[in-house]
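Only one protein chain is missing; all other protein chains are in place.
In order of appearance the chains are A, B and C, and numbering begins at 1 in each one.
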Amino acid sequence: MAETENPVTRISDHSYNHLIFGYPLMELTGNITFGEATYLCLKGELPNEKELKMLEVLLTCGISGGGLGDAQVQTARCIATANRDDPIAAIGGAMLAYGSTTGSPAFTAQFVEDAYAFMKKEGLGKEDTAKRVVEDTRKQGKRVPGLGHRWYPTGDPRAIRIRECAELYGFVGEKTLLYDAISAEVSRVSRRPMPPNIDGAFAVAGLELGFSPLILGPLFALGLLPGNIAQVEEEIKEHESRSIRRFIDDRINWQYMGPSTRHLPKEKIKVPLVKVKLEE
Amino acid sequence: MAETENPVTRISDHSYNHLIFGYPLMELTGNITFGEATYLCLKGELPNEKELKMLEVLLTCGISGGGLGDAQVQTARCIATANRDDPIAAIGGAMLAYGSTTGSPAFTAQFVEDAYAFMKKEGLGKEDTAKRVVEDTRKQGKRVPGLGHRWYPTGDPRAIRIRECAELYGFVGEKTLLYDAISAEVSRVSRRPMPPNIDGAFAVAGLELGFSPLILGPLFALGLLPGNIAQVEEEIKEHESRSIRRFIDDRINWQYMGPSTRHLPKEKIKVPLVKVKLEE
Amino acid sequence: MAETENPVTRISDHSYNHLIFGYPLMELTGNITFGEATYLCLKGELPNEKELKMLEVLLTCGISGGGLGDAQVQTARCIATANRDDPIAAIGGAMLAYGSTTGSPAFTAQFVEDAYAFMKKEGLGKEDTAKRVVEDTRKQGKRVPGLGHRWYPTGDPRAIRIRECAELYGFVGEKTLLYDAISAEVSRVSRRPMPPNIDGAFAVAGLELGFSPLILGPLFALGLLPGNIAQVEEEIKEHESRSIRRFIDDRINWQYMGPSTRHLPKEKIKVPLVKVKLEE
Partner (left out) sequence: MAETENPVTRISDHSYNHLIFGYPLMELTGNITFGEATYLCLKGELPNEKELKMLEVLLTCGISGGGLGDAQVQTARCIATANRDDPIAAIGGAMLAYGSTTGSPAFTAQFVEDAYAFMKKEGLGKEDTAKRVVEDTRKQGKRVPGLGHRWYPTGDPRAIRIRECAELYGFVGEKTLLYDAISAEVSRVSRRPMPPNIDGAFAVAGLELGFSPLILGPLFALGLLPGNIAQVEEEIKEHESRSIRRFIDDRINWQYMGPSTRHLPKEKIKVPLVKVKLEE
């Protein structure tokens, strides 16, 4: 392994004093909040007051908001009902249920970053950029991420709340305005309002705070974590049955559409069933 | 870090030839089956014919048998519906849904190992050992793992099938017979038949094959993996909606029993809602 | 599925207003901090000032303190170097690296809860309880969790810091004092100082805050999450090589001690190597 492939890290110095970006961990503990700690880890500096408040908005906009129907809560509950002995497994597993279908500010953020880079490179205005990227996206048979919500046709309240806080704290910048133009263009071509949903609003606010798209998925997941922990505790404590809970219920949830009963060819049956009887 | 703390490994030599317990990987590929490879990894030697057949029984006794209601399938589907972009996340997450409630041969195997060690140490017979460990377990308010199944009051067919194959291939040894005695004793004191279920039968067969209890959970999970992969493929391909699928459905699955609507104290509302209107 | 098996939840009402323990989510966003949100999710009520400050101490005592040598950071880096495309996988995987060896306040908390229940049931004093539980633990060949640290023989600074904050905010109660007595007893019988380490101090402070042992592992993990996210970002951005980074390095980390080269028996070689040549 070549010398240059060794990892270097700017995050923490593993010595007695445990420096976190230069600050002794012990000096931080008891003097900063978890919100400040999060900002420090992700940006390398402590936040000013407005940066901190904006980050807290992002961290609290999704706390268990979707309840039992959330992808993450569903997953946490499914693991917890089986693996009651190690709650950390349910928490870790639930962290995996974020992607382009839900909990996906990363995808929108990358989309906006790319559109913004294109706008700068081409020297276009916001509206022209929006036209071009929306057209381009539709040509590829894709959709612009972060817009519209099935349950909130006139606007996701979480997105509206993020935006009103962003205005208050001064985090409506060029990327947000470009995304506004993109949202307007998508609304125009699809002939119905397509305002940002929670993913879209989180994504642009995250970019305005200076975060990289790649950490926005994990940051969103961080905000949902306390709710997931509560759900896992509830599942383990409340469900005393010896069997797992079956959330996917055949009364409403699914049906079998595979082949009907068939049997192995005779010559494959080397070990016939003796004590087990198949029902016919 | 002291020298003695460096890991040593007997499993594989990472060189051009990739030795697996001494065998060149390239000689194995194309000449052994995956069942043989599994045995080699877990025991350090290739299996004889009966050992291989018995291992194949264990690896095929649970293939997607529980369908959509399985803890693992539920989990895989919940992750896949959210994170369609990385199917490996759904597969990895589903691996976490094994524990003492389901998919748990490890717990039974450890129980039998302990009972067996106790029998040998005390020089007791099987029936006396069974009486003692069952009494002891009940005193601690616990239950003997691996016995009984809610859906199969007279016997889990998968357990019966494992046992009939174990008899055929010569894997009914002292640990199996001790567990039979324990099953009989539990049936006696609980006044209903408590035969081994799939976990119990898998556990003792795994011990007779010489596996350590700690690998029996992962080995069981290995057997369910192909079914889980199929479920993830089906979920990603068949569900075209832009939203996640909500498996936990409020029509039948749950209800909210928390506090009714309340509001933050006035002094806490520093940023009042302007554009968002709460429904009353 | 019986009616009584349906999950009930006190956490969140999945309606337009998204009640979190009764509070409209939109009223919380922008008006509470993430520390408050965490407390609300885990206790069902908002914290008073001292409860909040104490929780913030717990959430900030471990932020990336162990650096690259942490179990969680190691895991996150190992996954990120392979799976650069889905950072959420590295974050979810790192959540799994908490157990009785590290990051384990859950084990200590359960130990203290059991000792405390025993003390109350038997009507003993702290010192007598400590004697009894320490003796009992040693008889079982186990060790009392949460005491001592290889690198800090005279005291883990993170534990000392947690304690001095607990004194300041009024969270030194009976369980903490009982654990003090247990620590003194372990020190006496092992003839060297065995003060609480970060796990032990976190565990008793968590109990004094009224948290259940089963959520303390996940709560500890929550505190380490921002550091892990930073590590994953650094790993993905800094390591441009097309191959994975090999952290387990044979220059110092391991050696092969398995069988030397051997070959399959002739009759097993049905598909001889033609284009692949084994080195001798």
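By our rule, a contact is a pair of C-beta atoms (placed from the backbone, for glycine too) under 8 Å apart; a residue touches a chain by one contact, two chains touch by 3 or more.
Small disclaimer: the values here were computed from a predicted structure and weren't measured.
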| field | Residue, one of B:Pro153, B:Gly170 or B:Pro218, that touches the chain absent here | value | B:Pro218
| Per the definition of touch given earlier, which of C:Ala97, C:Ala205 or C:Leu222 contacts the omitted chain? | C:Ala97
| field | Hidden-chain contact residue, picked from the options C:Arg188, C:Arg246 or C:His263 | value | C:Arg246
| task | Check the options A:Asp13, A:Asp70 or A:Asp156 and report the residue that touches the missing chain. | result | A:Asp13
| Given the full complex, what residues of chain B touch the hidden partner chain? | 1, 5, 7-14, 16, 18, 20, 25-26, 28-30, 32-35, 37-38, 40-42, 56-57, 59-61, 63-69, 77, 86-89, 91-96, 98-99, 106, 151-152, 157-158, 161-162, 164-165, 212, 214-215, 217-219, 221-223, 225-227, 229-239, 241, 245-246, 249, 251
| field | chain A residues that touch the omitted chain in the full complex | value | 6-14, 16-17, 19, 21-24, 26-28, 30-32, 44, 46, 83, 85-86, 88-89, 92-93, 96, 248, 250, 252-264, 268-271, 273, 276, 278-279
| message | Touching the absent chain: which residues on chain C qualify? | response | 67-69, 71-75, 77-79, 81-86, 89-90, 92-93, 96-103, 143, 150, 157, 160-161, 163-165, 168, 242-244, 246-254, 256, 271, 273-276
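Note that in this section only the chains that are shown with their structure count from here on.
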| task | Averaging the CA atoms per chain, pick out the one whose centre lands closest to the mean of every protein CA shown. | result | C
| task | Could you check if the interface between copies chain A and chain B is built from the same residues on both sides, meaning over half shared, or from different ones? | result | same
| remark: Rounded to the nearest Å, the gap between Cα centres of chain A and chain C is 23
| query | Whole-Å distance, chain A centre to chain B centre, using C-alpha means? | reply | 29
| note | Listed in rising order, chain C residues that touch 2 or more other chains are 7-14, 16, 26, 28, 30, 32, 86, 88-89, 92-93, 96
